[in-house]
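I have a structure here, written as structure tokens, and I will follow up with some questions on it.
In this view, the complex is presented without one of its protein chains, the others remaining in place.
Right, chain A next:
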Amino acid sequence: MKEKTSSFYDRIAPWIIPVALLLGWQLFTMNRSISGSILPPPLEVVQAGAQMAVNGDLWTHIFISFNRALTGFVIGGGLGLIFGLLNGIYPIAEKHLDTTVQMFRNIPHLALIPLIILWFGVGEEPKVILVAIGVFFPIYINTYHGIRSVDKGLIEMGNVYRLSRQKLFSKIVLRGALPSILVGIRYALGTMWVTLIVAETVAASSGIGYMSNNAREFMQLDIVVLAILLYALLGKLADSLAKLLESRLLKWNPVYQKK
């Protein structure tokens, strides 16, 4: 029995501080220590959310943002993975490409916003492109680094045991680089949201960022806060998915084994 209570506590433990923060927030706004025009009480935010959920606006904005995030992530992440693999495996590719990639990496991708708006206008493309650029570099660098740091002894072993090139890649090189690639993916998911928020706030006519920016013009503070909370939730969701992926793909590693 004792074990059960402790496992229950283990499960709720990460949520104690968020819930306490929420309660404190409600309390301070209710007794007017914090003015409603600075921070609306959480219940009002929930109400605003419920209202938007009922009339469907909320889902449209979330769906649009999610769509942009995913499209950008797949394009940028896919390219990052391909270039990372290419440069990690073939020295000739690395010799020709790595310097260029490192040069572009040092440009903050958000600095490209004016240029990209000029080129592509304010439609869907600039957001997707910005997200793609944002996620490309973390995935590229971690894939490349992961492949370069695969144990040379294991590769030599694979050669001695005459594994085919394809098996050598799938069973040794890729599997060995996977922990590093997954770190890149988790990091890229963070960049993905940041990029999208900025892009949607600067130039958009839909999406969560637009919803928040639009609400600011009409002083709808509850919706602004709602948008912030949505980003927090979506970010956490993405991170949880990445964690799930890690524990699935790296279950051989004692670090990821569940007790």
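One rule holds for everything that comes next: a residue touches a chain if its C-beta (ideal position, glycine included) is under 8 Å from a C-beta of that chain, and two chains touch if they have at least 3 such contacts; residues count from 1.
In this section, contacts and distances are computed from a predicted model.
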Identity of the absent chain, which is to be given by its UniProt protein name, from "Branched-chain amino acid ABC transporter permease", "cysteine desulfurase", "Heme lyase NrfEFG subunit NrfE" or "ATP-binding cassette domain-containing protein": "ATP-binding cassette domain-containing protein"
Omitted-chain contact residue, chosen from A:Q51, A:S149, A:S164 or A:S240: A:S164
Chain A, residues in touch with the chain not shown (by the definition above): 151, 153-154, 156-164, 167, 171-172, 175-176, 178, 250, 252-254
